[in-house]
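Missing here is one protein chain; the remaining ones are kept as they sit in the complex.
And then chain A:
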Amino acid sequence: MFGERAVELVRGLHRAADGHLPAFDEDGARRVLEEMKALYEQNQADVNEAKSGRSDLIPTIKFRHCSLLRNRRCVVAYLYDRLLRIRALRWEYGSVLPNDLRFHMSAEEMEWFNQYKKSLATYMRSLGGGEGLDLTQDMKPPKSLYIEVRCLKDHGEFEIDDGTTILLKKNSQHFLPRWKCEQLIRQGVLEHVLS
């Protein structure tokens, strides 16, 4: 009551580790909204009575109004923080999200994500003299263009940018352009060998 659910909502998100996107708490959000609705209706009734002379109700009305404002603030904070996390996902995972993450998003968030994706793509296409530039690669300048990777499972043939293919077979080791491997490292096919 009086904002506790809203705080719970925020706290739930806060508990999740940085950059991790928990499932959208639809139930919690709905209950906060219900609470707000109830508060509003009670206030509405009391305001009408206060107008007719019951001035002792005014502190109660003020308190309910504060709770309303706090609830709103919490819900907005919850939604905004989720958006920030979703935006970070685009940079981390690329334009296609893994399925389990997609289930964690609400329909509206999904739509926002798609729009963000689109505008980012449009922007990246416009860069680099018409050729486009993938900004999500190499957020920090890499130490070397090539890295040594080891194959953790049989993956089959893999084409690199000069058109040649290589065979990714378990326990073979390769020296490949860094940006070609990153995807596969994330998928767990390759492992970066540090020596």
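Here, a residue touches a chain if its C-beta (ideal position, glycine included) is under 8 Å from a C-beta of that chain, and two chains touch if they have at least 3 such contacts; residues count from 1.
Heads up, the rule we're going with is that contacts and distances are computed from a predicted model.
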| item | value |
| --- | --- |
| Absent chain [UniProt protein name; select from "Trm112p-like protein", "NEDD8-activating enzyme E1 catalytic subunit", "MIF4G domain-containing protein" or "Cell division cycle 45"] | "Cell division cycle 45" |
| Which residue of A:H14, A:K62, A:R102 or A:R150 touches the chain not shown here | A:R150 |
| Residue of A:A45, A:L127 or A:L167 in touch with the missing chain, whole complex considered | A:L167 |
| Of A:V32, A:L89, A:M105 or A:L176, the one touching the omitted chain in the full complex | A:L176 |
| Touch residues of chain A, complete complex, unshown partner | 144-146, 148, 150, 164-167, 169-177, 193-195 |
